[in-house]
Each structure stands twice: as structure tokens, then as C-alpha cells.
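Heads up, one of the protein chains got dropped from this complex, but the rest are sitting where they should.
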Amino acid sequence: MARMKFLCDADRCIECNACVTACKNEHEVPWGINRRRVVTLNDGKPGERSVSMACMHCTDAPCASVCPVNCFYTTADAVVLHSKDLCIGCGYCFYACPFGAPQYPRVGNFGSRGKMDKCTYCAGGPEPDLSTIEYEKYGSNRLAEGKLPLCAEMCSTKALLAGDGEMIAQIYKERVIKRGYGSGAWGWKTAYRETVAI
Amino acid sequence: MRRGRTLIRTFVAAAMLAGVAGAGAGPALAQTAPPTTAPTTAPNPTAESVNEDLLFKQAPTIGGRISIPDQKAANLIQPQGREWRGFHETWMPWIGAAAILGMVVLLALFYFTRGRIRLEHSEESGRKILRFNGFERFTHWMTATCFIILALSGLNYIFGKRLLMPVIGPDAFATLSQWAKYAHVYLAWPFMLGIIFMFVVWLKDNIPNRIDVAWIKAGGGIIGDKHPHAERFNAGQKVVFWMVAGFGAAMSVTGLVMLFPFAATDINGMQVMQGIHSLIGVAFIAAILAHIYIGSLGMEGAYDAMGSGKVDLAWARVHHDLWVEKEQARTASGPQLRAHQAPAE
Amino acid sequence: MKAFAVAVICAVAIGIAASYVLSTSQRYAWQAFSTSSARVSHPGTNLVGPRWTGDVKGPHDEVAGETTAPKRS
Partner (left out) sequence: MLIKRKSGEASRTKHQAIAAGLASGVLDRRSFLRKSGLAAGGLAAAGTIQLGAVRRAQAAGSAVSGDAVTIKKNICTHCSVGCTVTAEVVNGVWVGQEPSYASPINRGTHCAKGAAIRELVHGERRLKYPMKLVGGQWTRISWDQAIDEIGDKVTAIREKAGSDSVYWLGSAKFTNEASYLFRKLGAFWGTNSVDHQARICHSTTVAGVANTWGYGAQTNSYNDIRNAKTMIIMGGNPAEAHPISMQHVLSGKEINRANMIVIDPRFTRTAAHATEYVRIRSGTDIPVIWGMLWHIFQNGWEDKEFIRQRVYAMDDVRKEVAKWTPDEVERVTGVPGEQLKRVAEIFAKEKPSTLIWCMGATQHTVGTANVRAFCILCLATGNVGKPGTGANIFRGHTNVQGATDLGLDVTTLPLYYGLVEGAWKHWARVWDVEYEWLQSRFDEIPAKGGRKARTRKENMEAPGITSTRWFDAVNLPDDQIDQRSPIKAMMVFGHGGNTVTRLPDAIKGMNKLELLVVADPHPTTFAALDARQDNTYLLPICTTLECDGSRTASNRSIQWGETIVKPAFESKTDYEVMYRLATKLGFGDRMFKGIAVENGLPVAEDILREINRGGWSTGYCGQSPERLKAHMKNQHKFDLVTLRAPKDDPEVGGDYYGLPWPCWGKPEIRHPGSHILYNTNLHVKDGGGCFRARFGVERNGQTLLAEDSFSKGSDLTDGYPEFTMGVFKKLGWDKDLTAEEMAVITKIGGNNIDAVSWATDLSGGIQRVCLDHGVVPYGNGKARANAWNLPDPVPVHREPIYTPRPDLVAKYPTRPDDRQFRMPNIGFSVQKAAVDREVAKNFPIILTSGRLVEYEGGGEETRSNPWLAELQQEMFVEINTKDAADRGIKDGQWVWVSGPEDGTQAKVKALVTDRVGKGVAFMPFHFSGWYQGKDMRQYYPAGTDPVVLGESVNTITTYGFDPVTGMQEPKATLCQIRAA
């Protein structure tokens, strides 16, 4: 069974935000909800690197474990999804998430923040595959169509890799060996407790 | 030429840059050009690349610049999320259970050994003295009812999914938790109000003094049968007062910081606040359990103080003799009480 | 007993008042994350539901956003 992961090759990411708008386009994500975003580190100075970040679908996901209503579930290929019916919008998953992935429709105060929304690895949620209700709640379900997340498929320089963990690690390793440099698999130690040995 | 390097560039660059980056102002850009507006140049941006280990040496979280207004999103990796999860999912349940169950066991032990403290009859039994007026009782009960709901809904965050969900099923439990969250957030306000009122109303009677020291030395009359003097509030009750004030304030502050996310601090600050809120919460609950016990089951006649507000004069004489004298002196002109009856507790 | 009853009523009243005050001071994500240079008329309602509460099941009546034009997600 595949173990789905994200890997952003920061030495190729040019912060063009294609991943962000591809996600917005594919799932009609509203203004203010940013399932994916690009952060530029060491901005403006030599050594600057940009990383595209959304939910990393962690191993033993912190969000899933702290959720007071246990509304998270991990699919067979390790995609961490959640149910918006059970979610009470308490925000604990945002405390626990090392990558700031959870988004809330209302951000004024803790009172009624609305149900959490996050990157679903284009795998929808606990509704019938490819149904309207699934689309309105969780967005489209590309994995059920045998495809991969649109953010990775449309990344302008093929920096954002998505797919089976070993396969994308292999791709990244080959690239680093061929080009002689690599700033490493960002976030992998925190998300998957292992990284790509380069 | 330069491209002949065999070593994987990352580690070399990391070591080299660590030295340079320490200067903080980015790599030392040599100002070799004449002092015109001539800009500086930079060696090899590819080799200078930052990486995770290097950035984690500089700061506990990795963050950068982002072009959208949501500045929280500029925080790329905060590993403290996992640490907070460790605390909240492994430590907290045990601490909570230990505190609360521990207190219940303690009280049960006390009850089955010491038993209920009986009302000692004397000639003054049967007559009443006003201990708490309407407002005091109103404040007490507002705070108390809110506290109970807050406690239950608070514990639900940790123990609900462990204890309740398997029983009533996820959907019902989710709806219940939703309401518990609303209750917790919205009843916190009357609770805070109540805390303030109680503090204002009873502060003057809760200043610790020598009488309390004596009271404590005497074990508060629970051990053996001596009845040390006590004013309106004995040392135990003063402890409860200050505990409620202190913990109440702490819960309010941490609660408010969480209620208005990112207004006061960033995510790591809020994690700390949540930790404090939980720890103090369970301690608060444990303490209040004891207060509830002593105020109801633990001592006969104590409940009336808050129930109707009028306690048995004998009871008052035993437990709060100095207070009774003062009261009677203050209302000596008043006909309703016979003078100088020894209070019975 | 009267004081207890009054206390409970007061608590609930203050609670409801607090919920009202908090919900009015509540801000949609699209308001919080748009600047003075932007006029967002239709922020979209997919994934967050018609009234931006996150639950999609609710009635499809009023749409968050400036005008009450029919739903455009």
C-alpha cells in the first residue's frame, strides 16, 4: 500500500504560488482559507529558500491524537482526513499541528470558529466518493480518480513532489546526487520522523 | 574548476554559513566598491542555501516571509506542536485523573474514618443567625454553578473521548461536545464575574491573622475535639478563598488568551497557556471537590450557610465564635437573639 | 433557594449576552485576511458552508459577503 507524502524540493521552488492557486481552483477554496501556502525563508538574502507547505499528513498525526472528538481518521495510504460533521471547531489541532495546516472560517474569537478545514491530499472526506456533498464539504477527490494532488501535478518547476513516500524520496535523492546540492526534505523529520538521506 | 567539488554541498555550506550567519546581518558583503550607491555582490546563492538543521539552531521554530495577510501562516515548522501533544495526550490525562480521583478517594477515606461532623446541640440550637446575605449567596451560587459546568465541559476535552464517546457513540458525543464547548466559552464570563464579586465582597474577612495561625495549630478542630476560635472565616475557608481567587484569576487569564487566539501571543505562547489552564483546572476542580464535601456532606449544618443563609446559632457559636460575638454586639439592640450563648458547632 | 434560582438565571443570561457579544465581534476569515486595498464581494462558500460556519448541511439561504446575490461559489 502506498504511504502518501509531500516533499518540497526547496532548491527548485521559486515561490510562484501555482500550488496555492491550483488548490483554490480545484476545490473552489474560499478567500481567507489557505490550505496551502508558500513561505520564503531568509527572504532577500543569499541562501533564500522558499517552501510550499500544507498538511504533511504526518505519521501518528498530532492533530488526530489531540482532537477532543476524535474526528480524524487515516486512510489506508496514510492520508490524514477528518469529518466536518464531528468537528466542533475547538482549534486544538492548530495547537498540535507543527505546520499550521488547519484553517477556520471565523477567526475573531474562539467562540464559534466554525469547522476546521485543511488539505485533504485531494482525497475528499467521509462522504461517498466523488459526490456533490463531498465536493461541497471537502473538495474534489482526485485520488479516487487515480490521480494525485493538483498542487504537485501543476508545480511549475516540479519542486513539490506528491505520491508514494519511497518513490518521491528516490526522485529527490537522484536529483541531489545528480546536481550536487540539496537543502533536504523540509519538515520530514517532524512529520514522518525520518528524512531523505542525501 | 569550481564545479569539481565532490562533497555534498549541503553539509559544507551549513558549516560555513553557520559561522557567517551568526553575524546576523546575513553574509558579510564586502563593500569593496567606492562609496557611491554601488551595490554589493554575493558569492554563490546556491551553495549558501539555508536548511532545516541550520535554522533550528538559530530559533526554536522556522518561519519566514509570506505575501498573504495571515501572518500566522509565515510560521513554517513549529515542532512544539508535537511536544504540546505529548503533554496533552499522555501527561494531562494521568495528572487529571490522579488529582480528581485522588481527591475523591481522600474525601471518602476521611468520611469513612472521621465521619460526618455532627451538629452539637446546646441551648442555642434551633435559633438562626444570618451568615450570608442574599447577594453573597447569589454570587456564590452563580460562580459555583458555572464552575461545575465549566469543570465538566473542561474535563470533556480530555476525558470525553476516552470515557464518554465509547458509551454514547461519536455523533451524540460530538453534539454534546459542541454544546460543552459553547457552554465552556460562554459561561466562563459569568464565572469570571462571580470570582470578581466574591473577591470584592469577602476580601476584608479573609485577611490572614494570628487567629488563623492558632486555628491551624489546632488542626482546625477536626483532629480531636478542641474548637479553636475563628472569625467569620476560619483559616481553611481563607485558604479556599485565596485558592479560588488565585486559580480563578489564572484560569481567566489563560482562558482569555485562548479565547482570543493570537491576540496576545503566538501559537507557542498559547500552547503554554493551555498547559497552565489544564493543570490549574484539575487542581482547581480537586480543591473545589473538597470545598463541596466540607460544605455539604462533611459537616452538618454547614450547607445552610449558603442554602438559606441562616445558620444554627449553636453551630455558629462552635465554629465562628468571634464572628458571632461581633455580630451580636453589632446587632445588640436587635431583639431577635439572646445574648452570650456559647456557639455550638 | 431563591438566591440559587436567581444565580442560575443570571449565569445563563450573562452567558447568552457573552455569546451575542462574541459572535458580533466574530470576523470571517475573508474579512480578517483582506486589506484596505481589496474589495472582496464574493469570497466563495465551498468547504465552509453558506454561512461560513464550516457545516455545509445548513439551509442555503443567506450568503456571506457584501451583496445577497444568489450563491456563487
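The chains carry the letters A, B and C, assigned in the order they are written, with residues numbered from 1 in each.
Keep in mind that, in the parts below, contacts are C-beta pairs under 8 Å (C-beta built on N, C-alpha and C of every residue); 3 or more make two chains touch, one makes a residue touch a chain.
No experiment lies behind these values; they were computed from the predicted model shown.
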item: Chains in view touching the one left out; value: A, B, C
item: Sole residue of A:P46, A:P62 or A:G89 that reaches the chain not shown, by the stated touch rule; value: A:P46
item: Option from A:T59, A:T75 or A:T195 whose C-beta touches the chain left out; value: A:T75
item: Chain C residues that touch the omitted chain in the full complex; value: 33-35, 37-44, 46, 69-73
item: Absent-chain interface as seen on chain B, which is shown; value: 1, 3, 26, 30, 32-34, 36-47, 67-69, 170
item: Chain not shown, touching residues in chain A; value: 2, 11-12, 14-22, 24-26, 28, 31-32, 43-46, 48-50, 64-65, 70-77, 123, 126, 128-132, 134-136, 140, 143-150, 152-158, 160-164, 167-168, 171, 175, 178-180
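Simple rule for what comes next: only the chains that are shown with their structure count from here on.
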item: Pair of chains joined by more contacts [C-beta pairs], B-C or A-C; value: A-C
item: Averaged-CA centre spacing for the pair chain B and chain A, given as whole angstrom; value: 35
item: Approximate Å spacing (C-alpha centroids) for the pair chain B, chain C; value: 29
item: Where chain C touches two or more other chains at once, by residue number; value: 19, 22, 32-34
item: Per-residue multi-chain contacts in chain A, two or more chains; value: 32, 34, 85, 87, 89, 107, 109, 111-112
item: Contacting residues of chain A [partner chain B, same complex]; value: 10-11, 17, 32, 34, 37-43, 45-51, 53, 62, 65-71, 85-92, 94-100, 107, 109-112, 176, 180-184, 186-187, 189-190, 198
item: Parts of chain C lying in touch with chain A, wherever the complex brings them together; value: 19, 22-23, 25-34, 40, 43-49, 52-57, 73
item: Chain C - residues contacting chain B, complex; value: 1-4, 6-8, 10-11, 14-19, 22, 32-35
